[in-house]
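The next block holds one structure in the form of structure tokens; read it before the comments.
A single protein chain has been removed from this complex, and every other one stays in its place.
After this line comes chain A, so read on.
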């Protein structure tokens, strides 16, 4: 496939992500990538994946205890909320907000449901981000550059 076609595909995919999942952030992250920071997007996204998966594991463990330490659970969710907010994963962030509310209420059943919801949203956005990275890598492997996407408001 030609570079121009791949670039077009990337642009279209990014637009979809913008509309459905990530807001301006996906464009923002690409803006931060430059000669001095050539792998920024991959690095941030990978870090997000690693951090989130660890937090999700910790959350599962914490909620599996006979006496759940809700403060600990809340602390983990707070971190996940922070990361997802930074990367623009709005739906994950929103799920975290709900999660934290139930932590305050110390509601086991609700928090378990929240964990499922957060995991669901996380895997959705992970899938989207992985596709985005793959498209970018294809372009770079073909010698092209990542197109700048301008928002006109």
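One rule holds for everything that comes next: a residue touches a chain if its C-beta (ideal position, glycine included) is under 8 Å from a C-beta of that chain, and two chains touch if they have at least 3 such contacts; residues count from 1.
By our rule, contacts and distances are computed from a predicted model.
Remark: of the listed names "TMEM9 domain family, member B", "Septin", "SKP1 component dimerisation domain-containing protein" or "Response regulatory domain-containing protein", the one matching the undisplayed chain in UniProt is "Response regulatory domain-containing protein". For the chain left out of this panel, the touching residue among A:31, A:61 or A:137 is A:31.
Of the candidate positions A:15, A:120 or A:134, contact with the unshown chain belongs to A:15. Think of the hidden chain as still there; on chain A it touches residues 5, 7-8, 11, 15, 18-19, 24-25, 28-29, 31-32, 34, 36-37, 40, 43-44, 47-48, 51, 74-75, 78-79, 81-83, 85-88, 145-153.
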